[in-house]
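I'd like to ask some things about the structure below.
Yeah, one chain of the complex is gone here, protein chain that is, but the others are all in their spots.
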Amino acid sequence: MSTTAMPITEIAPQRSWYKRNEIAVTPWLFLAPGVLFFLFYVIFPIFQSFNLSLYRWDGLGEAQFVGLANYQELSTDRAFETSLWNNLKWLILYLLAIPAGLFIALFLNQTVTGIRLYKSLFFFPFVISQIVVGLVFTWFYDPTFGLLNVMLGWVGLGPINVLGDPTLVTYGIIAAGLWPQTAYCMILYLTGLNAVDPEQIEAGRLDGAKGWKMLWYIIIPQLKPATFIAFVVTIIGALRSFDLISIMTNGGPFGSSRVLSFYMFEKALSEYGFRMGYGAAIAVVLFLIMLFFIAYFLWSMFQEERAR
Amino acid sequence: MRSMLKASIAALATTAVMAGAALAGSHGAKLSGDLVIFSDMSNPAPRAVMEGMVERFGEMHPDLNIELTVIDREAYKTQIRNFLSANPPDVANWYAANRMKPYVNAGLFDDISDMWTGKIGEELASTKGAMTIDGKQWGVPYTYYQWGVYYRKDIYDELGLSEPATFDEMKANCQAIIDSGRKCYTLGSRNYWTTGGWFDYLNMRTNGYDFHAALTGGEIPWTDDRVRATFANWRELIDMGAFVDNHQSYSWQESLPFIVNGDAAEILLGNFAVAPLRDGGLDDSKLDFYQFPAINPDVELAEDAPTDTFHIPSGAKNKEAARAFLEFVVSADNQTLINNGSNLGQLPVNANSGVDDDKFLKEGFAMLSSNSPGGVAQFFDRDAPAEMAAVAMEGFQEFMVFPDNLDDILGRLEQARGRIY
Partner (left out) sequence: MFPTPIEKTPRAWQLTYQSLLPLALLMWLLPLLAVALFSVKPEADFVGGGYWSLPSYFAGFENYGRVFFDSDMPRYLMNSVLITIPTVIGCVILSSMTGFALGIYKFKSNIWIFFMFVAGNFVPFQILMVPVRDLTLDLGLYNTKTGLVLFHIAFQTGFCTLFMRNFIRALPFPLIEAARVEGVSEWRIFWYVVLPLMKPAIAAMSVLIFTFIWNDYFWAVVLTQGAESQPVTAGITSFNAQYRAAYHLMSAGSIVAALPPVAMFFLMQKHFIAGLTLGAVK
């Protein structure tokens, strides 16, 4: 598809400057409000945060330049280390949403009566606010009355306090997060499956491909665009995890379920947090981790653009 | 000489004007305009008290338009810093001692030392220290309350126990309670500060008030052996199984059903626990109070008595009315009224006020005025700087779940101390 501007054939002598340059100027006029807004609220603040991370500031008085001291402190901060590990757990385990979503999509990719309603109902955890998901799972895990322990009781397993146990808590929260995320991946795959080329499936069948083989060699390669998007949204979701932690444990017990995004908020704006500079330094680390993925996403998109 | 004279005349003049203003404030000169009040008194009883005060003050000053905004108490703690600089009200609630320090240092609270010079200073003498930073006063208190152990009298009677006077008796009682199939103490350590209460008492009883003040003031290392002795005492209770299971999952409110239902017999908390426990069905025949017993006989008893306060933000627009409101709040009559058992159910800050005829208030008042020779502390997170309090109380919770991690926890706290002070 070509986007070359049409050459202007007839040039009237008294045309205004705007008219003469219309095609060159118009995009900038259209872009101006959006770009300015975005620069103002998103791009500049990123640099401001970088700058702020070099200061000690309680958010009230004067900021004091401290160079890299905040980063030095990070390197010895155990809570930061815990957050980093938890972020890693989130990143890896959250990706389970992708195969889980694919599995459910395959399960639901049928044309029996009422299947549309089933698909919708399977999907709708995704539209519920994470706050409500967090509450729902907090009660699900509750050590005294939670459904989880009721069910464990049926098979004779002792009660466990998922959110009160420092080794289990992060997994418990991730499981809650996987619920809507799996729904999201499922819908991506359902759409992807719709577009799978039936001829290739037939060809595969003729070649004797069945079940897993068919899935692996014929279906999954065709689902690549869906997988890419699922990967992007899942990674971003994992690194943004804040709502669930805030609602379910508030970082506890004794800080064992913190992740960088939560720890940053805690240090900068929570009840006892007055360290804007230190918080900014944590945010910068989180940003750099994210930047690694952003670069990869953009690179993939760039390749695709060029291929057009 | 001349300039000195001039200066002192000027000083005299200002004093006169100030005195005049103070007088005018309290004696009903016309106050007008808007008075904006932000309050954290969001629980049902405090909310009614706050609204009542606004109403009565409004009747005294009919030309004054009072706007009251009540914000959820927990949310308020994070929001105060925003509104103090962004849209400061004329009057705001807060807490005494170190808890107000960030705002005092940032110049966000008004210095109202001159209000404290006259009658108010005498009447509120007992809380003056808690309101003082750098030799100046930055607000006024409106209530304070005792901490201590609230227990199920009926369970004590059933087991033939009596209020302990020593730590050994406390442990013996606890053992009897455990043997009866209950837990001794309920706790909601999801609110980290509940563990701060336990630490305050165990440390003040083990090492005394002065040591405790020095520790929260950052003068003593957390790895000190005397601190370890406190934790050793604490550990005895933990190892007995004295505390309810999974306390790290409950907020303090969620921990109350254990004592209401009789699954636990006692709770260490402030007097604000009484109202919800009564609501839960524990009348005075079932609920009683004792002072945290002595541990080390060589140290004098000291208590926690947190003080809640009112301040005038420096950005306030109607400071004249704000000062008049503060004077109204601390006046003897108002103090008697708002702190009585059917209102806040806490202790009045004004020495000329009467303490309500409520079992817990009388006991608390007697305890604080005559049986706390060591001193009166505010509370861990008000005595220690915010960041130290956050790190430490998190450590206390960890200790209560994993006592074996003590060395690690103390090392961390010591590292934090080195950085914070």
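Each chain gets a letter, A and B, in the order it is written, and its residues are counted from 1.
Here is the rule we use: a contact is a pair of C-beta atoms (placed from the backbone, for glycine too) under 8 Å apart; a residue touches a chain by one contact, two chains touch by 3 or more.
This one's a predicted model, so the numbers in the text were calculated from it and none came from an experiment.
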Residue of B:34, B:55 or B:72 in touch with the missing chain, whole complex considered: B:72
Contacting the left-out chain in the complete assembly, out of A:79, A:95 or A:286: A:286
Contact partner of the left-out chain, one of A:54, A:74, A:98 or A:260: A:260
Where the missing chain touches chain B, by residue: 42, 69, 71-75, 79, 82-83, 85-87, 251, 253-254, 257
Touch residues of chain A, complete complex, unshown partner: 1-6, 22-24, 26-28, 30-31, 33-35, 37-38, 40-46, 48-49, 52, 59, 106-107, 109-112, 118, 120-125, 127-132, 135-137, 139-140, 145, 147, 150, 179, 184, 187-189, 191-196, 198, 201, 214-215, 218-219, 225-226, 229-230, 232, 236, 239-240, 242-243, 246-247, 260-261, 264-265, 268-269, 276, 279-280, 282-284, 286-287, 290, 293-294, 297-298, 301-302, 305
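Basically, only the chains that are shown with their structure count from here on.
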Whole-Å gap separating chain A and chain B, where each centre is the average of the chain's CA atoms: 42
Complex contacts: residues of chain B adjacent to chain A: 74, 77-78, 81, 84-85, 102-103, 105-108, 189-190, 192, 245-246, 248-249, 381, 386-387, 389-390, 394-395, 397-398, 401, 412, 415, 419
Residues on chain A engaged by chain B in the complex (per definition of touch): 58-61, 73, 76, 78, 142-144, 161, 163-164, 166, 250, 252-255, 269-275
